[in-house]
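For this view, one protein chain was removed and the others were kept in their places.
Our next item is chain A:
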Amino acid sequence: MNVAEVTLEKKYHRAVEHWRRHWLPDYETLLAQWDRYFPQDEPFCLCAKMECGTPDRVAVGEHAGEAKRLAPDELSEEEARHLLAIIRAQASTEFGSIQQHSGTLARAQDDEDRFWVLRVMAEELRHGYQMFHLLLSQDWSKAAAGVRGEEMVEEILSMGTGSHVLDAFNLEYDSFVDNVCFAALVDRVGKYQLTMQKVCAYKPMADSMPPMLREEAFHLAAGVIPMRRWAKRAAQGEGFITMQGLQRSINKWYPRALEMFGDERGGDSNVRMGFKDMKNRQAQDLYIEEVRRMIRDINARYLRARFPGYTPEKSDQVLDEVERSRGRHDGVAFEDLLRLPDRRFFRRKGEPAWTMVGLEGESFAEVDDYLRHLAQRLPEAYLAGGDMKRYAETLRLVVSGQLGVEDAIRKMPRLKRVGGNCPCSRAVRWVVEEPAS
């Protein structure tokens, strides 16, 4: 494993440093405390890391077997534009997640949890930096008909929560529970995207993936391990984070995470062009099974803490029985355990967009009934926000036939921050972006 470290041209490096002073103000604290929380680990480096020795032949798609493309000019215009859209979305998620994490980071109950998330944020910054390297180290303008990397970088640095490419990055966190559930659920989609992109026919993109994936492994741990610990404390009646609170956060993020794979019926172009090795539904199916495993694991942790005398086999048996019967066992109710929401629950993009499917897969005919169902299952702070209000308004229009599903998907307005592309200009207003025509 040989990795080359690359820094951006000074003016772009400074732009990223400037951005991080606004959105990652604890960065210096993280570096100062690095050895305390991450003893013996390599020091953090804000740089692009390129894996050496990766395959140089295209693995999938219509160019399979050909030499991987080393420069944008070796791509067709369609391929260049498609790949730029992937890089833009990837970069947006990296910077977007830092903005989300920063809102509630200080509310962590434990310093270790806080520093783990801080490290995640710093590494997301590095991942964004990595995408900027892909945009800036070569000239895309000829291949992509005038699209310039530096303009894309400027646009990405100007995005805020509300104007990012994917919906999961346009929701504010309600509490530190969201920091953790986001890492466990949304970063897991990131792992799938990075894994699929390891085969990318554009070699600099493929070379970027292994170092990012190695860091992503810790990001998932920064989600799952605190959730396991919270489940244990909840079972023992300690702490203030309940299984119901975790479930509500899962219900908030899981539908948005599923939508990050793209429409279930799509993904052919990615495979045809050799940029990814799985279509959307295929990757989403694997993701769902992995989340199912995660939830089972956390429930098992909860039960063993609740019944310390049980053997693992007895604990498994009780878990199976309570899940099957939806009943109780010695004071533990089905509702005390975490559940995997139905894949169609609370969806606004993709195949099940704007259907009214409940957490357990049940269908609703009336909007008011469905909204009441959601209100009982989503975090209270989230329900009080604008996203939920707009969702409810749009759902009513869809169900009444005043708006088609495709239009609703496009219409779902996003908040857009205006007033300059740097948070230094704090005189920002929030406006509703005009729907795409």
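Quick note on the criterion: contacts are C-beta pairs under 8 Å (C-beta built on N, C-alpha and C of every residue); 3 or more make two chains touch, one makes a residue touch a chain; residues count from 1.
Going forward, contacts and distances are computed from a predicted model.
Not shown: a single chain whose UniProt protein name, out of "GNAT family N-acetyltransferase", "Tat (Twin-arginine translocation) pathway signal sequence", "LemA family protein" or "Putative aliphatic sulfonates transport permease protein SsuC", is "GNAT family N-acetyltransferase".
Which of A:Val224, A:Leu246 or A:Met278 touches the hidden chain is settled by the complete complex: it is A:Val224. When the whole complex is considered, the residue among A:Lys142, A:Arg293 or A:Arg328 that touches the unshown chain is A:Arg293.
For the chain left out of this panel, the touching residue among A:Arg88, A:His127, A:Arg304 or A:His373 is A:Arg304. The chain not shown here is touched by just one of A:Lys232, A:His329 or A:Lys411, and that residue is A:Lys232.
The set of chain A residues touching the chain not shown comprises 1-2, 38, 40-41, 116, 119, 214, 217-218, 220-221, 223-225, 228-229, 232, 290, 293-294, 297, 300-301, 304, 308, 312.
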